[in-house]
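Data first, discussion second: the structure below is written as structure tokens.
With one protein chain removed, the remaining protein chains of the complex are shown where they sit.
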Amino acid sequence: MVETRPFLTFVTHLVLILGVVMIALPIWITFVAASHDDIRMTQAPIPMLPGGFFWENFKRTLFGSGLAGNEITPVWRMLFNSLVMALAIAGGKIVISLLSAFAIVYFKFPFRMGFFWMIFLTLMLPVEVRILPTFEVVANLGLLNSYWGLSIPLIASATATFMFRQVFLTIPDEMLESARIDGAGPMRFFWDILIPLSRTNIAALFVILFIYGWNQYLWPLLITTDSDMTTIVVSIKQMLEAAEQSPQWNIIMMTAMLAMLPPIIVVIAMQKLFVQGLTETDK
Amino acid sequence: MLSLQIRGDNIIFASPTSFAGSDDPMLKHVHFNKVLLPVLLVAPQILITLVFFMWPAGQALYQSFLIEDAFGLSREFVWFENFQYLWHDEIYLQTFWRTAVFSALVAMLAMSIALILAGFAERVIKGAGAYRTLLIWPYAVAPVLAGALWVFMFNPTLGIFPFLLEKINIDWNHYLNGTQAMGLVVAAAAWKQIAYNFLFYLAAMQSIPKSVVEAAAIDGAGPLRRFWTITLPLVSPTTFFLLVINIVYAFFDTFGIIHAVTQGGPANATTILVYKVYSDGFVGLDLGGSAAQSVVLMFIVILMTVIQFRYVEKKVEY
Partner (left out) sequence: MASITLDSLTKSYGQTEVLHHIQGEIQHGEFIVIVGPSGCGKSTLLRMVAGLETVTSGQVSIGDKVINDLEPADRDIAMVFQNYALYPHMSVEQNMAYGLKIRKFPKAEIKRRVEQAADILEIRDYLKRKPRQLSGGQRQRVAMGRAIVRDPQVFLFDEPLSNLDAKLRVQMRLEIRKLQRRLGVTSIYVTHDQVEAMTLGDRLMVLNGGYVEQFGTPIEVYEKPASVFVAGFIGSPSMNFISAQASKGQLTLPDGTTLASNTSANGPVTLGMRPEHLKQHGSGPIQLEVDLPEQLGATTLVHGRISGTELPITASLNGIHAASSGDVLRFDAPVEQMHIFDAQTGKRIE
């Protein structure tokens, strides 16, 4: 801050607080709605201050079957499905990307550039635009309603490969030379030197990919017809549809909160890494 | 120098020097000379890419040249007929323009709010971190959840906003009023994207050397004037980058929001291209038409990637 005018400081904080309120309002309303009983939530206007039913709703939602009279899978099961999917996507992407980035940066082999361009092409095709044929492939492989089907088709993208390639290119050549003189072979170099040197980037990318995986919607919506395999994010939509007949907003909003919480916790807890991974351009 | 940014699953290159052209700038000068090992190392990724990307994309392309009945009993190769049909389809063309308007609104809203907040947050010395923490979390919220939150706040019978709007004689019902429905999805989509834009603007502003701003202050420029004449031009590469990212976001990632809030309605008022691919393909079972729409979308993605690739990284020299 160049000037220290009190009025300007006041305006600055005022605007920022307004911004925070605007950003936080939907989440506040969700929290409030999740803390009232069924009856209160059918009366307009809905409350703006928390009620006393938070823990009761919490237990009902997490261990019950969500909406009353709707025999769907318990919410904890859907949370678990989401967790498996998010971890598989994040972990899978990181592993295959580390390997292929290592191959592309540190080896000279036939069709290297061909592979590189093939990976680059996948950048251009978000899952939404090739959804139908991808669905057919997964159906033909018998992967509908499985964790494999939920995660593997989303593992194949170039994001992480490009980032690791970039990271590896910034590691000085002398690291490899030194390791070779020390007698390390390619895989040893990979484990002992490259992986530890990329640790921060791996962690940052993990945050981004975990959120990406957790928040998948269209793909799990299509390939999970068995309600035991549904993810928490998908279930919200089903609850909203049910809400048109018998609104149980307290339970829906509690479910929404449970669905939002894990990625929000990850983002806030690993904020520094996450911001660095997202915005850092060169190291 | 290469810079690369991540948008959800997608990544956009900012520098053409990264790998295009010349000999082989992306290989280490010192490298291993083995053949089998690297092929094994890339194999998992290549395999998944082939099975779940190349093959489906090829299928989409192939299907876009077919007309198939809803039961898959007969199919006919029709060359570009599906595309010609799209070209003359009033509903599709309207969807196209609606998508453009939707994207522009989302991008403008999300970017301008983020810019203002970042501009102020940059001035704060104490507590900047706290503001950042409080502003970034919508990034972690799934689009469909964002949709659920907003649809609840604007629920015509229960929602808090229709209740307030009624007091100023506005009758809110996005299930019936197309404009209101569009307004709602734009708001929900922009709300979710502000966090992302804010992070990039803040990072860009923090990288402007203090001395430049101080020099402007000594030259007599007040805070507002400095923002317009110094900060804004210096973050323009970020603005361009975010513009592309936001448009791509609005095109593709907002599917969940629309699906939760309006399902494309009322009367298609909020159907955008991605939503139409889904509804024509999975709901309407018009495979050829849906595939042709997919192909059009792929071209749009490629076009945006190329734009990003070629123009973004005109780094500002300090």
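List of remarks:
Letters A and B mark the chains in the order given here, with residues in each chain numbered from 1 onward.
Keep this in mind: a contact is a pair of C-beta atoms (placed from the backbone, for glycine too) under 8 Å apart; a residue touches a chain by one contact, two chains touch by 3 or more.
Remember, it's a predicted structure, so these values are computed and weren't measured experimentally.
One chain is not displayed; in the complete assembly it touches the shown chains A. Within the complete assembly, A:184 is the residue of A:141, A:169 or A:184 that touches the hidden chain.
Checked against the hidden chain, the listed residues A:37, A:56 or A:192 yield one contact partner: A:192.
Against the chain not displayed here, subunit A makes contact via residues 172, 174-175, 177-184, 188, 192-193, 196-197, 199.
By our rule, only the chains that are shown with their structure count from here on.
The part of subunit A that touches subunit B in the complex is made up of residues 1-3, 8-9, 11-13, 15-16, 19-20, 22-27, 29-30, 33, 41-46, 48, 95-97, 99-100, 102-110, 112-113, 115-116, 118-119, 121-134, 136-138, 152-159, 161-163, 165-166, 168-169, 173, 176-177, 186-187, 208, 211-212, 214-218, 222, 233-234, 236-237, 240, 247, 249, 252-253, 256, 259-260, 263-264, 266-268, 271, 275, 277-279, 281-282. Subunit B contributes residues 1-6, 8-14, 19, 24, 26-35, 37-39, 41-42, 44-46, 48-57, 59-60, 63, 113, 116-117, 120-121, 123-125, 131-146, 148-153, 155, 157-160, 163, 191, 194-196, 199-200, 203, 213-214, 217, 223, 226, 252, 255-256, 259-260, 274, 277-278, 281-282, 287, 290-291, 294, 297-298, 301-302, 305 to its touches with subunit A in the complex.
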